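A single structure is presented below for examination.
Removed: one protein chain of the complex. Kept in place: all other protein chains.
When the chains are written out, they are named A, B and C in that same order, and each has its own residue count from 1.
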Amino acid sequence: MKSVHVRYFAMFREKAGISGETLQLDVETTSDVFEQTRDRHGSAEPSAHCKVAVNDVMANWQTPVADGDTVLLFPPVAGG
Amino acid sequence: MKSVHVRYFAMFREKAGISGETLQLDVETTSDVFEQTRDRHGSAEPSAHCKVAVNDVMANWQTPVADGDTVLLFPPVAGG
Amino acid sequence: MFRINDRVIDSEALKTAMADPAAGGFCVFEGWVRNENEDRPVERLEYEAYEPLCVTEGEAVLAEASERFGILGASCQHRTGLLEIGECAVWVGVAAAHRDEAFKACRYIIDEIKVRLPIWKKEHYVDGPSVWVNCERCSKHQTAKPGT
Partner (left out) sequence: MFRINDRVIDSEALKTAMADPAAGGFCVFEGWVRNENEDRPVERLEYEAYEPLCVTEGEAVLAEASERFGILGASCQHRTGLLEIGECAVWVGVAAAHRDEAFKACRYIIDEIKVRLPIWKKEHYVDGPSVWVNCERCSKHQTAKPGT
């Protein structure tokens, strides 16, 4: 088990009702974090439509997650 | 012979030393006017690189010229 | 330089900062809040952003544009918070020796900004509850799922 700080943004934050939390998760990658928090961020989005960052660096869904990492879960973006 | 008002612009005006003149010319088209005033506007430019208007309407080198028309001879343009 | 904040965009100041005697062409794109989206009347927009990564990605986009198109300068500012109809949400300016690079780089920057930066847009409608708008690329998938 790893201690992972998860942060939710925009639609994810509203569905989770919180902007972030620290969870004990059995995860290898960001993809695992996304799936295991799906009931919290409440999204039916496939991860392919979303983005992720680890410790303030843009990442992808194969990026490994270490104990103590902060994983930022970004719903589909809409800048401009 | 037709009485044709010819106007010279930019480089043509500077080479002719006048901005326009009324000439008696034996011409059918704007192309004839261009060729017959070549010694006045002094240009080695082929007409294909230049533009022409008749009575303030953009024309081409096949446009007929009537007695009393005003023919505007435009050297290669460089807007913008 | 890339900036993201809740302040009104001062396009004249942004342009003045890009003055360059070697520049012959300057291209700007501004994204304005428009009054409808997919036939629904929009009252205002709300932008949320994760600013630290917007700046990192935004600067990366500007650097890529410089490298690809050989421009003299590029600048972008994006707003956050509530915006009214007609307000400028994003400004992109590119100065270059010639117009071709200026147009291409400006288009590249706005296209990349829209799909890469962690920015989200909530539309407040005249006739119903607010909705998070999804990116253009995903919009086909999204419109099939009302209420998400």
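In this section, a contact is a pair of C-beta atoms (placed from the backbone, for glycine too) under 8 Å apart; a residue touches a chain by one contact, two chains touch by 3 or more.
All figures in this text were calculated on a predicted structure; none of them were measured in a lab.
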Query = What chains on display are touched by the one that is not shown?
reply = B, C
Task = Would you indicate which residue among C:I4, C:L53, C:A74 or C:I110 is in contact with the undisplayed chain?
result = C:I110
Task = Could I get the residues of subunit B that touch the absent chain, sorted low to high?
result = 9-11, 14, 43, 45, 48-49, 51, 53, 56-58, 72, 74-80
Ask   = What is the set of subunit C residues that contact the non-displayed chain in the whole complex?
value = 11-12, 15, 19-36, 85-86, 95, 97-100, 102-103, 106-107, 110
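Everything below uses one rule, namely that only the chains that are shown with their structure count from here on.
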Message = Rounded to a whole Å, what is the gap between the Cα centroids of subunit A and subunit C?
response = 25
Query = Using mean CA coordinates as chain centres, what's the subunit B-subunit C distance in Å?
reply = 49
Remark   = Shared-interface residues of subunit B (touching two or more other chains) are none
Key: Residues of subunit C whose C-beta touches two or more other chains   = none
